[in-house]
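A single protein chain has been removed from this complex, and every other one stays in its place.
Order as written gives the chain letters A, B and C; numbering starts at 1 within each chain.
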Amino acid sequence: MTVADTGTASATRVHRRRPRILRNLASKTASIPMVATVLVIFIGCTLWTVIYSFTKSRLLPVPLFETMPLFSIPVPHLLASDGSWDFTLITGLKSSSFVGTDQYDRLWGTRRWIVSIGNLGIYGLCSMTFSLVIGFTLAALLDRKIRFENAFRTIILYPFALSFIVTGLVWQWILNPNFGIQKVVRDLGFENFVFDPLYNDKYVVYGILIAGLWQGTGLVMCLMLAGIRGIDEDIWKASRVEGIPVWKTYVMIVIPMMRPVFVTSVVIIGAGIVKVYDLVVAQTSGGPGISSQMPALYVMDKMFKDQNLAQGFAASTVMLMTVAIILIPWAYFEFGRKKNV
Amino acid sequence: MNTNNFSVQIKDLDLAFGPVKVLRSLDLDINHGEFLVLLGSSGCGKSTLLNCIAGLLEPTDGQIFINGENVTWKEPSERGIGMVFQSYALYPQMTVEGNLTFGLRNARMPKAEIQKRVARAAEILQIEPLLQRKPGALSGGQRQRVASGRALVRDVDVFLFDEPLSNLDAKLRADLRVEIKRLHEQLQNTMIYVTHDQIEAMTLADRIAIMKGGNIMQLGTPHEIYNKPLNKYVADFIGSPSMNFLDGEFKGGAFVKGDVRLPMKGYEFQAAQTPDQAVTIGIRPEHVITGELVANAPVKMEAKVELIEPMGSDTLVWVRVAGEPFRIRVDGQTQLRNRETLTIGIDPARASLFARESEVRL
Amino acid sequence: MKLTTKLLAATALVGASAASATELEVTHWWTSGGEAAAVAKLAEAFNASGDTWIDGAIAGSGGTARPIIISRILGGDPMGATQLNHGRQAEELIEAGLLLDITDVAEAQGWRDIINPISLLDSCTVDGRVYCAPVNIHSWQWIWLSHKAYADAGVAMPTNWDEFVASAPALEAAGKIPLAMGQQPWQSSGAFGVIAVAIAGPDVWKAINIDKNAEVAAGPEMAKVFEAAANARAMAANSNVQDWNQATNLVITGQAGGQIMGDWAQGEFQVAGQVAGVDYECLPGLGVNEIISTGGDAFYFPVQSDPEVEAAQKRLAALLVSPEVQVSFNLAKGSLPIRGDIDMSAANDCMRKGLAILAGGNILPDGNQTLSPDTSGQIEDLMVEFWNDPNMSAADAQAQYAEIIANAD
Partner (left out) sequence: MSDATQFTPRGPRPRRIFSAPNIFLYGTLTVVAAYYALPLYVMITTSLKTMDEVRAGNIFSLPTQWTIEPWIKAWATACTGINCDGLSRGFWNSVRILIPSVILSISIASVNGYALANWRYKGAEFFFAVLMIGAFIPYQVMLYPIVLVLRAVGDFFGFQLYGTLGGLVIVHTIFGMPILTLLFRNYFSSLPEELFKAARVDGAGFWRIFFQVMLPMSLPIFVVAMILQVTGIWNDFLFGVIYTKPDIYPMTVQLNNIVNSVQGTKEYNVNMAATLLTGLVPLVIYFASGKLFVRGVAAGAVKG
């Protein structure tokens, strides 16, 4: 705020206020990439996708409107008989490209999509729960002033440096029943031991989960550890003086105090869950069958492989809505609260 | 020696963090019902000592007794202490009542008993209307009271305060200081109070322990500490504005520096015989005699005013004595001008004399 | 005589412009052993003619590669030439004017006279203009059987689908997998198509896939097909490989009895040094209806601004259809040539069977030619689920299948 004031002050000194748009010009110039990104990519491209999800685009996006001579057709019919949208009366533009919610109707009538959403739900719920629980538990263990804390932390966090592709391939290998854990245990003499989550349509999501948690819990642990360390030392002292057991202090006092860290973690994990793509591609490509399909795979397939853009757009719009469901309460919590202070 | 005579007794306490010694073979005996203040600048070890008493830090060596019981290896909660922290350490997600009762509920105390204790503490601290609020909705002073209340409900003999007022503004601090003093009057239990604020220390304490570098420099009543500091450090630390020091020689029963000579008549020496040696004399600005009273002063001298700092009730006057800057505190109503020459008087009985090398009171 | 002149003219066309060597990036998804060897033949021939073949192989299946290819064409970064299954995949690209019209090459070389079956060229033709050069015919309608597996199990080599089904328990008892299946969606959908043609017959298949007759799709003929597929699913239960060539490898090594797979599987047997009739057996149309589906690969040439590149694209188009390339490429790949006028005497048993059926005209179009990619994709999604979920009943799957056909365009 003071910055803007200084700018104004220097302007008045020369007795000539520059027009508003020219004030602070260097700063505005520096922000051009951001403004362009926001307008063109984040707003423009998102809207584009949402709008085109209501069209019948196949391999190529269909033209939205055919231009008509303005006000040339005075016939007042709002809805054309074939169900397409007609803007003739108001704009002079005519469109026969829109198909209403057809794409969404088809989407929700597709088993693969339903399975994808179900998988995302299971994966999301488990990933969220386990990430938070494991992340917090590990952080609490590391917080106990242990020896080799750095070594443990280094080991737990390193997978985060690896890509999902690498993560997926390694775990595909370890979980391979012919070479991996199942074989090792069978070689030990347990002939009937079965552990092939990636080849079993009931457990395949959990197979992916194992790899996903391996990659991501380190980050959650780091966030949690930072959160725990950020808590006033005196709180710990107070609880010790009152004779409250350590675990109870974590559960009853520390966790409630870490609400912001938990919220942040939930948002980060949540945004990551909706985007899960590389990991599944590398581990199962959605199989066996369609049992490990995820929405992102459906979108990619429909958009590029099956040459049905609008269907892909509809699916990605639903993904967007899912994120919004996570994001809006968070934004409300974050920014609504700040206003009160 | 019966340890039961003391409320808290510390014997030969050592604490080191790796190579850094924080407390050095420290002994301290605290009487029942005594209000003891641990005073010192930051890093002197006062909070460390308090944490050792509470059991929150483990000593490297030595013993701690509370009510005659050796608690060196005991958990903090088993020591019969209550503690109030600088940041109050209130549990932010619980109501005031929740904060007060959490420890008791955890110890599975009967509900009725908990009710009784909370009611009593709330009454004493006058926080009844706040019981259902959360700490976030309380003012600093209210939080401080709740923090005291949490110690109070534990119904223990020893209260530990770790700089409980230093997060408050000056006015509130003065008010709450009085409240703590009143609380002590009412409860009559032992209180150990850590602060870096000498006013708090002087006003609250039965005895003050001034600490530096992990040692207790002086343990005594506020009066002793103020008037008869045992060493130059304590002399310098206590009193505001701080004491004037002049380096000189002790020769034939008088302090000599250049052409200034102060016969130490009436000064209570620590030893019967004090040999001639290099010394430092300390004279508090408020003990310099000015105005009409100078006539009766044992020693008189002339000094030129160099700077005047009016502070309302008092005025601090900077002069030069024996070539050194020298502060004098005079009544705020005194009219003075720069470069005016002033006659000042000094009473050696109220001065302090320290050996230059050891900085120990002579 | 007429033909010779045309050929001469074509050669002249090729020769004239070959003076300026041009680099062409060619994208394709032929990455398995046999396939890569076949691509090498194309590259060799193209390089020998003076231009340079820049290989743009994209691993995975067509499903992985097609998006990349199409988005590059759309994104204004077209490659010199690209493999696509001929059929409806390129329809919209042609409509949008993104693919090069090579009618002049086709006319100069008289493709209409030499390409057999002519439906291949028709698939490349939109409004009378030619947009792609077909390179091979791939038929899905095969099952590949392992001599070793049947010898180990001590049962006779089956000669048709029914015998194959009957021999399954014996194979299982010998610790073999009766039917090897990969898990990629196109494999599931393809194998189902083969079973459909074999059990319900070509007419039913045509009614569904060409006329989009949903009643037939829901009818009793197809119900039998779904039952048979469910049966096949049980036989493939222990086959947990992902890629088609891993499944082929199970047959090669004798771990599995057979695999329903297109004729490209033959390339794998060849690379492994196996001999048809000795190490492995092939049954066209599952030994029930001897028939060939004439899917296959074609090369499309995205429109480029540089006239030199365009000339090179046309040179490549001419080269791909030339007799020498057709022979060397198809022998390596195990596919059938797109012209009947060349000498395929080097072909092995299986390929000869295919050539004979082709010559007899017993052919079907390929699903890719009759169904839109969208519909194919939906069927793939359904089939991959059906093949992998033993709890999904045949009736249930058929109902969904009929619905997809009803909505097909």
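One rule holds for everything that comes next: a residue touches a chain if its C-beta (ideal position, glycine included) is under 8 Å from a C-beta of that chain, and two chains touch if they have at least 3 such contacts.
Quick caveat: nothing in here was measured; it's all calculated off a predicted structure.
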item: Which displayed chains the hidden chain touches across the whole complex; value: A, B, C
item: Full-complex contact with the absent chain, from B:33, B:62 or B:241; value: B:62
item: Touch residues of subunit A, complete complex, unshown partner; value: 1-4, 6-7, 20, 23-24, 26-28, 30-31, 33-35, 37-38, 40-46, 48-50, 61, 138, 141-142, 144, 146, 150-167, 169-171, 173-174, 179-181, 183-184, 187, 214, 218-219, 222-223, 226, 261, 264, 267-268, 271, 274-275, 277-278, 281-282, 296, 299-300, 303, 309, 312-313, 315-317, 319-320, 323, 326-327, 331
item: Interface residues of subunit C (partner: the chain not displayed); value: 25, 27-28, 30-33, 36, 39-40, 43, 54-60, 68, 71-72, 74-77, 79, 243, 245-246, 249, 268, 271-272
item: In subunit B, positions touching the absent partner; value: 3, 14, 58-63, 68-70, 72-73
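The rule is short, and it goes like this: only the chains that are shown with their structure count from here on.
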item: Most centrally placed chain - per-chain CA mean versus overall CA mean; value: A
item: Distance from subunit C to subunit A - Cα centre to Cα centre, in angstrom; value: 38
item: Mean-CA-position distance for subunit B and subunit A (Å); value: 57
item: Centroid distance [mean C-alpha coordinates] between subunit C and subunit B, Å; value: 93
item: Subunit B residues touching subunit A - in the complex, by the definition given at the top; value: 51, 54-56, 75-78, 81-83, 85-89, 91-93, 102-103, 106-107, 150, 154, 162
item: Complex interface listing, subunit A residues touching subunit C; value: 58-60, 110-112, 115, 177, 196, 199, 201, 285, 287-291, 300-308, 311
item: Touch list for subunit A against partner subunit B, complex; value: 232, 234-235, 237-238, 240-245, 248, 252-253, 256-257
